[in-house]
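First the structure, which I've put down as structure tokens, then a few questions once you've had a look.
With one protein chain withheld, the remaining protein chains of the complex are depicted in position.
Chain lettering (A and B) follows the sequence in which the chains are written, and residue indices restart at 1 in each chain.
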Amino acid sequence: MLKYALKRLSQSIVTLFLVVTLVFLLMRLLPVEGYFGARSDKLTEAQRVAILDKMGLLDPWYVQVGSFYKNLAKGDLGTSTIYRMDVPVTEVIAPRIPYSVYFGLVATAVSLLLGLAMGVHMARFKGRFWDKTWTGYVVFINAVPLAVYLLFVQLYASDLLRLPILFDKHDPKSWILPAASMSLGGIAGYAMWMRRYMVDELNKDYIKLARAKGMSSSAIMLKHVMRNAYVPMAQYLPAAILATISGSIYIESLYSIPGMGGLLVDVIQRQDNPMVQALVLIFSSVGIVGLFLGDVLMAMVDPRIKYEKCEGAR
Amino acid sequence: MSEPILSVKDLVVKFNLRGRVLTAIRGTSLDLHPGETLAIVGESGSGKSVFTKSFIGMLDQNGWIDSGSIHFEGVDIARFRKESEWMRIRGRKISMVFQDPMTALNPLRKIGMQIQEAIELHSGLSGKAAAKEAVTMLERVGIGSPELRARQYPHELSGGMRQRVVIAIAMACRPRILICDEPTTALDVTIQAQILKLIRGLQKDFGFTAIYITHDLGVVANVADRVAVMYAGKIVETGTAEEVFYDPQHPYTWALLSSLPQLGIKGQDLYSISGTPPNLFNEIRGDAFAPRNPRALKIDFLHEPPLFQVSPTHNASTWLLDPRSPKVEPPAAIRALKAKYARRAS
Partner (left out) sequence: MQEMENLSADLFTFAEFDAESGERTGYSDYSYWKCTVRVFLKNWVAVALLVLLAALLLFTFIQPFLPAQKSPTEIYNDPATGMQIRNLAPCKAFWFGTNSIGQDLWSRIWSGTRTSLLIAFTVGVFEIFMGIAFGAAWGYIRRLDRFMTELYNVLRNVPTVILLMLLAYILRPGFKTMVIAMCTTGWLGMALFIRNQIVIIRDREYNLASRCLGTPTRRIIMKNLLPYLVSVIMLQTALSIPGTIGWEVFLTYIGIGLPVSIPSLGNLVNEGRMIMMSPDLRYQLIFPTLVLSFITISLYMLGNAFSDASDPRNHV
């Protein structure tokens, strides 16, 4: 188990390194305009070259990568060029982290809780009224783009429930809609997978033996089916976190939440290259950590995993 | 003869498959006597599994007992509709061992827990006491270092060991009847004999009645006191093992026995039954085996043969036993078998 976790950890570190380098190099493909910021028009050609040189952008790419990592080690991600001119990127981002973390955690918790409950409910009444109702919900959420249905949630839910339409950190009621919006997709995802895994488990032979043992169907559901269905769900957790990230970028911007997702949209629109780079790196790292945790969690709950990794690979 | 422990009368089991009704068991009867070992044989799809599953209310959701009765301990369990009624029987009075031990255990729970679960359900023991009983059961079914094994997961055990665990679970409640659904089919030949011996040993100690479902006639010869031959949802012949093996009456039994490679004659082609079993979606008229029987009578296609008594313990459902029928000699392989038996008896 520990061996697997360590192996997986080293894999994640390599991945992180590759992704960071790749993102950095991709960003170098951008036109340099984004580095002059608001001054852009007033600069002479010589001044432009001087600025680029100072930022190290005229060095060969491998030198740039090297100095990038050197700065990264010092916690320096560069300075913002347009969004807040000449302010260190870290300083711009830091106050925004708590909002993203808060909403991310709440959304993950709510969608896990409601999604699993919905999935269990669906599997329990498979093919009957509730299953069909929830399936309708899942189909709707999966099929209609999130960028579309969330607009309507914002528009009509705020009317119906008399909730504020924009986020205001001093008004606790304004936290509700964005958190709920972020959970909608997760609920559908968890419910769908939980239902599928439970139905898979229900069709397995050991359920027959459990029935033949004389267990009641509710005991079988509780002690065998649900427990076993949670195992593959653990693997889905990181994917759901990734999905929450995508949702958060849109939702934070939609509700003007001062988090990192909304910031990313802002800086992309204003073409602030160092900011975009830093935020992309942060979001990618979150993804890598999420997947790592999910895989380790999976290995922890499933006693078979170390065997299957050897045999099942082929 | 003693009072039967389980008595099935004219049982009809139907399934609904996507709006079409399939009759899996077409009105068949069977008596099971206390302490005996009965083997139900027949090819795949003949309904042997469905037949026994109906004894413990474990038909698939789309299946139901259409008519007939199953008397067990003075109650007609075929009338049970609620799960709670079945709970009194299933796992408690009648237990079942399944074909594939590789998939019959929950892969994510420890062996000990899975046995303990069954013990807690039926014996009133709980917690530590049940766990201890589980270890005892493991020892009982011949698993070495049972304390260690109880803490292991199914994937850490071999197929034969897992089948022993499944048997331990089935025995946890000291059932009166144990149904073994192809208990050795998925195992190595060397393990098969061990498992059969184990079940026989347990039967001696606990005194349960056993039903084997199998298409392996070798297993039948090994364990069975009595044999019931099933074809297309109906038992066509029952008798003691000797009667069915050495004096079979039904053409299907002949065909089944003739297709045993051991009975083949060197240098000749092995016998195989031509055709396929009938489609159970359709109504079957007369003797279901008639279309595949090269020596079928005209009446076989029109009227269903009644059960003819051959001896107090032996009966078969074929028109050949009617006095009006022409004399039909069984195939050569069967005659040879009969002769061999007669020689041995004398």
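We take it that a residue touches a chain if its C-beta (ideal position, glycine included) is under 8 Å from a C-beta of that chain, and two chains touch if they have at least 3 such contacts.
All values reported here derive from a predicted model rather than from experimental measurement.
Write down which of A:264, A:278 or A:298 is the residue touching the left-out chain.
Of the candidates A:264, A:278 or A:298, A:264 is in touch with the missing chain.
Kindly note down the residues of chain A that lie in touch with the hidden chain.
11-12, 14-16, 18-19, 23, 26-27, 29-30, 139-140, 142-148, 151-152, 155, 242, 245-246, 249-250, 253, 264-265, 268-269, 276, 280, 283-284, 287-288, 291, 314
Considering the whole complex, not just the chains shown, which residues of chain B touch the missing one?
Output for chain B: 17-18, 20, 274-279, 282, 290-303, 306, 319, 322, 324-326.
Following the convention adopted for this analysis, only the chains that are shown with their structure count from here on.
What is the distance in Å between the mean C-alpha positions of chain A and chain B?
That gives a centre separation of 54 Å.
Would you mind writing out the residues of chain B in touch with chain A in their complex?
Contact set of chain B toward chain A: 56, 58, 83, 87, 90-92, 95-96, 98, 100, 103-109, 117-118, 121-122, 153, 155, 166, 169-170, 172-173.
For chain A, which residues are in contact with chain B within the complex?
That would be residues 204-206, 208-217, 223-224, 227-228, 231, 301-304, 307 of chain A.
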